[in-house]
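Each remark here refers to the structure printed beneath this line.
Excluded from the complex is one protein chain; the other protein chains are retained at their positions.
Which chain is which? They are A and B, in the order written, and residues in each are numbered from 1.
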Amino acid sequence: MRDAPGINLINASVTLSGKTILHPLSLTLTEARIGIIGRNGSGKTTLLRLIAGLTPPSTGSVQINGLNPAQDRKALLAQLGILFQNPDHQILFPTVEEELAFGLIQQGHPNPAAAVQTLLAAECRSHWAKAPTHTLSQGQRHYLCLLAVLLMNPGTILLDEPFAGLDLPTKARLTRRLAALPQRLITITHAPAAVALADRVLWLDAGHIRADGPAAATIKAFTAEMARLGEQDADTHLAG
Amino acid sequence: MLTLTSPVETWAHRLPAGAKLGALTATTVLLFALKSPLALAAAATLVAAIIATGGHSFARASLAMLRPLLPFIVIVALWHLITRAPGEGAAIVLRMLAAVAAANFVTMTTRLADMIATLQRAARPLARLGLNPRTFALAIALTIRFIPVMLKRMTTLRHAWRARSPRRPGWRILMPATLAALDDAENTAEALRARGGTG
Partner (left out) sequence: MEKNLTHIALFAALIAVLGLVPKIDLASGVPITAQSLGIMLCGTVLGARNGAAAVLLFLFLTLCGLPLLAGGRGGFGLLASPTIGYLIGFPVAAFVAGAITTHLRANIGLASTIGAFLGGLVLLNGFGVVGMSVMLDKTLPEAALLAAPYMIGDTIKAVLAGLITQTIAAARPAALLSRR
């Protein structure tokens, strides 16, 4: 595994279709477990895409250990993995082994098939190899996506709402699995419980960083605000 | 969803869509009847003048819509310069530009909803051939409703590809996209049935 890189945002903002989704942010992320919490629509997914280089910054710059993630794609893929929210929007291939091998093939790995077999054997799931991906249960599909990311051996993994819609046993298994990972994990979520044990939690509110510090403090402030908003009546403001 | 209707309000925006389409049909028939480059040049100038009444930004948008014709203009121009028949070439290009610009004028000055309503009315005789007007209207609504949803999903799939590959997505990305469309079709059919169906 490579050195976990530092993530630097220097005055980075994102404006799409005339709307500023992320106001200029300057951050340095180096902790092992980082949480980014915020309401739906606060810009969390855009921030994930900004860090991952999938959306270039409208102003300022982003650096992952000195690399420009939007331009140095090949080098970045070795350093940063992404677990998207919905496995159905992430699984690209019809069988498990094809899905797992994809990233390795793209990296130019000398023997992707063998690496996939080794991983499945280590996970006691060798019988999954030829299984059609759409026959897997929801929890199994989440797991498959995580395995596909882990196979590429990144130093940092970005997770977008990793526990959304999972039943309790699946949530427990995934939590355990994630906690044991040596990679740096950056978890983006609207549910503070998912990042209660993080080293650092940032609160993103309408494209601004509203709080940034130890998990307990940020989560407390966030939860209080969410409760206050919840006591107010309807959400009538239209974004359009 | 963004349409090709110009946000700049012109006098033509107030005219009914059916009248504009009728005028367009007559104009196009006339354009294809003219053969002389001079006559077509006059016709094209007239079309351009009508477009100019929409103002500066309207005219610029109209010009931008002609850009896809550029390769054809170049090919025809070269062809007719080589075969020493520039008059014919000019006629073809002028006719093409005038006809397309006139048609675009109708599109730019008609709201989507009005155009859909007008063409739906025109399609009513097709009911005899099996095109149920209510089903047609529902199909239009469903398609418009699902384009942004599917666009978002396609973008996410592309991101998922680029998250594991330095290259642009390949043809394989059409697999999950098509399967998702099939699944959405099944789910939406169920939702429709639950709300009384189309029958």
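The rule we apply is simple: a contact is a pair of C-beta atoms (placed from the backbone, for glycine too) under 8 Å apart; a residue touches a chain by one contact, two chains touch by 3 or more.
None of the values given here were measured: they were computed from a predicted structure.
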Which residue, B:I82, B:L129 or B:L182, contacts the hidden chain when the whole complex is considered? B:L182
Where subunit B meets the chain that is not shown, the residues are 1-5, 21, 24, 28, 65, 68-69, 72, 75-76, 88, 91-92, 96, 99-104, 106-108, 110, 112, 115-116, 119, 135, 138-140, 142-144, 146-147, 149-151, 154-155, 158, 167-171, 173-175, 177-179, 181-186, 188-190, 192-193, 197-199
In the complete complex, the non-displayed chain touches which residues of subunit A? 94, 132, 134
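Here is the rule we use: only the chains that are shown with their structure count from here on.
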What part of subunit A is in contact with subunit B in the complex they form? 49, 52, 54, 73-74, 77, 81-82, 84, 86, 88-94, 102-103, 106, 134, 148-149, 152
Subunit A partner, complex, touching residues on subunit B are 153, 156-157, 159-167, 172-173, 175-176, 179-180
